[in-house]
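This report refers to the structure that appears directly beneath it.
For this depiction, one protein chain was excluded, whereas all remaining protein chains were kept in their positions.
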Amino acid sequence: MKLTSDAKGVYVIAPTPFHPDGRIDESSIDRMTDFFVKSGVTGITVLGQLGEAPKMEHAESVSIVKRVIGRVKVPVVVGVSAPGFAAMRALTRDVMDAGAAGVMIAPPNTLRTDDAIAQYYRQASEAIGADVPFVIQDYPLTFSVQMAPSVIRRIVTENPSCAMLKHEDWPGLEKISALRGYERDGSMRHISILTGNNALFLDFEMERGADGANTGYCFPDMLVDVVRLSKEGKRDEAHDLFDAHLPLIRYEQQPGPGLAVRKYVLMRRGVIASDTLRKPGAQLTAPARAEVDYLLSRLARKDPRARV
Amino acid sequence: MKLTSDAKGVYVIAPTPFHPDGRIDESSIDRMTDFFVKSGVTGITVLGQLGEAPKMEHAESVSIVKRVIGRVKVPVVVGVSAPGFAAMRALTRDVMDAGAAGVMIAPPNTLRTDDAIAQYYRQASEAIGADVPFVIQDYPLTFSVQMAPSVIRRIVTENPSCAMLKHEDWPGLEKISALRGYERDGSMRHISILTGNNALFLDFEMERGADGANTGYCFPDMLVDVVRLSKEGKRDEAHDLFDAHLPLIRYEQQPGPGLAVRKYVLMRRGVIASDTLRKPGAQLTAPARAEVDYLLSRLARKDPRARV
Amino acid sequence: MKLTSDAKGVYVIAPTPFHPDGRIDESSIDRMTDFFVKSGVTGITVLGQLGEAPKMEHAESVSIVKRVIGRVKVPVVVGVSAPGFAAMRALTRDVMDAGAAGVMIAPPNTLRTDDAIAQYYRQASEAIGADVPFVIQDYPLTFSVQMAPSVIRRIVTENPSCAMLKHEDWPGLEKISALRGYERDGSMRHISILTGNNALFLDFEMERGADGANTGYCFPDMLVDVVRLSKEGKRDEAHDLFDAHLPLIRYEQQPGPGLAVRKYVLMRRGVIASDTLRKPGAQLTAPARAEVDYLLSRLARKDPRARV
Partner (left out) sequence: MKLTSDAKGVYVIAPTPFHPDGRIDESSIDRMTDFFVKSGVTGITVLGQLGEAPKMEHAESVSIVKRVIGRVKVPVVVGVSAPGFAAMRALTRDVMDAGAAGVMIAPPNTLRTDDAIAQYYRQASEAIGADVPFVIQDYPLTFSVQMAPSVIRRIVTENPSCAMLKHEDWPGLEKISALRGYERDGSMRHISILTGNNALFLDFEMERGADGANTGYCFPDMLVDVVRLSKEGKRDEAHDLFDAHLPLIRYEQQPGPGLAVRKYVLMRRGVIASDTLRKPGAQLTAPARAEVDYLLSRLARKDPRARV
């Protein structure tokens, strides 16, 4: 099953669970994978930035991907961003052989012109193979690469295998409108747009034309519901649910400690056994942990299903 | 009245109101200044980033400062960041003569080492005069300069006239804890810490030891209440009020359109006559305007005093 | 006399001479201006990066420009880059009134997409007036803005008043070839291309199609000769002269101490009275000074006219 430009719903970004000593925790992977499916996700993205991909050796990466793919029926997308095309091609080859639906590629932070960005994606697609569906990761805050809507259109047009945009520019609402405008005026074919950035603007992103979310917020069940309510036109209900989670969304969206928050909540929810990050990784301090506990207790009052 | 390290409460960041043709709108300045005082702010900061300072000529800047100072009894702090010390000195001289309480200085985005940052503030203080109280603006997202807590300690220690930190690092909670820890262990004298970043973390920043807020969110009255409730130990009440505003806070915190949102709401509240930004400035699109309207209508249901 | 796209030869970048106490040294300005004219320059650019422009107050800037203009017949271009259009417009107005031939504008280092760069120059041109000839300063090393040749073409096409490119990209030879190629294929009108970067590649830049140099190397007389020899097709002679100066060119091209080297040599040549830089400015250390002395002694053996 290959990733297509019709992808919709929630492609959850999966963290990588570790034992306290840093080894990969395979039974937590299984439990987490089942939890995601039960939460209603329509896809799973592994080895993204928040999957601690750079801390994994190649063989570990491949084994994680295989484990997840072997357990689910939904498409699995794999982050293959790398400083060079050799490593990108090697990982792509191995995970596509294992049954991945496609790969996600972020731009290296040295790209500075529209031409350079477009060229990079052409070369990347050539490196991994023109038949491998790929996702553009547009995350300027982390990658320092700004992609104007017209550059995304160029990438989409020049690369038939480009199926999806992981949209996490900030501010980003007008970018969704611009891209959907290109589709309406016929200057760009349709692609799937799923939004990231820990869902901080998911409420309005759906209304601007996003197809769903591609992020790893610790309550993916809520993401599924917000996407569904928004699609059904239940605007107030979507916002009510979203707003209840926003204090925690905001807290988890912090770069650095955010991933520790996510793992801590997933641990408290019983999904993974330990909130360990591999080095180097920010640890939650005691005050931060207490703040998350407080946010969870407040959340439980507003969204009863969010009791942990 | 000089700014001191005992500053507390809300130092609101004042936008600069313009007529639709770009001229400074003096009657809106007056109305806005009165509104701020009535909202309970303890200070006003003018000509910050969101005061569109770089779009003003020197004489305009000075006249705005004089107008605000002439109208209030609270301290007025003036942003004097400039690409060179000559312009910084000239503006500081003129606004201090006019009765400003102190100035705010952001680091130029070329600084890359701890030594370079510390040296810059020594030189800046020498340029403006060692008797002029100044505020460090620590806003890495915009200025690309990362200040470790130990660098802030160095600046505070080397410059007796450093009175305040405008804290807007992100993530930033641990930085407040670290600085207050320095005060407790005696390695740094006390300074005022007021937080910015459109108050996105004001709830927890207060609990970590901040003295208040130094930001321009379009409901400064709410900031005043959250700071007060937090100081009084009314934690749940502080968070309830804060959470009611968080969807709009988040929306206004977007770099670029954020200032347009702020001015639009202040216009809708009757505080300023027009939401015009001087060029170059992002305009709110029609969809964005409708989104803000929707957020305001939702807010009015949760915080009745926030009806506009 | 307005700057046109036919500009050729050497537009020397003028440093600003100061007295040891930091005041502007007017008699050194006069002597330096005469020296430039005698050296054969075809234009003078004042208040560029290496003219310490950001350290000058507005009135000082204008008085320097007037002094230089009053003394020469060649066109004088003025750097007006500023963090906002208000200051840029004010300075442009005053210097054009005083008889400047045009202005030079560098992009702010926040620009990240082709669209943003093109928009900036449209807005800048609108701010200063469509009748004011301007020079694009393309210096990515300092300004962190990368302009692809196609972006420069857009700026040239969208702004009839764009007369010149100060080319200092690095590497930059292919960019000159690309731009001249646009002229040949009719997709861009002709502009003047003068090269900066302390002339580090002037030898080959001339051969790629540059019209001359726009830099402040401490032997502008040599720049004039290299440009002339190259235009006359005396390739080996041009390179011989250039190579004799290359060790010093390279030394002076260092960002930071470079300007101190330039002023030190101009002082040793008797052109300016003091090599003082305004704060903040790098001072030459004793070892650096001795290294420059050694380079000068070696240069004098290779280029007898370069005896100081």
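When the chains are written out, they are named A, B and C in that same order, and each has its own residue count from 1.
Following the convention adopted for this analysis, contacts are C-beta pairs under 8 Å (C-beta built on N, C-alpha and C of every residue); 3 or more make two chains touch, one makes a residue touch a chain.
Since we're looking at a predicted model, the values are computed, not measured.
Here the chain not displayed is in touch, across the complete complex, with A, B, C.
Among C:Val37, C:Leu246 or C:Ala273, only C:Leu246 touches the chain that is left out of the view. Among A:Met1, A:Ala87 or A:Ala290, the one in contact with the hidden chain is A:Ala87.
Within the entire complex, the positions of chain C that touch the omitted partner chain are 170-171, 173-174, 177, 200-201, 203-204, 207-208, 239, 242-243, 246-247, 250-251, 254-258, 285, 287-288, 291, 298. In the full complex, chain B touches the omitted chain through residues 112-116, 140, 145-148, 150-151. Counting the whole complex, the residues of chain A in touch with the unshown chain are 52-58, 60, 82-87, 90, 109, 119-120, 123, 126-127, 278-280.
Note that only the chains that are shown with their structure count from here on.
Of all residue numbers that take part in the contact between chain A and chain C, over half occur on both sides, making this a same-residue interface.
With centres taken as mean Cα positions, chain B sits 33 Å from chain A. As a whole-number value, the distance joining the C-alpha centres of chain B and chain C reads 38 Å. Within chain A, not a single residue touches two or more of the remaining chains.
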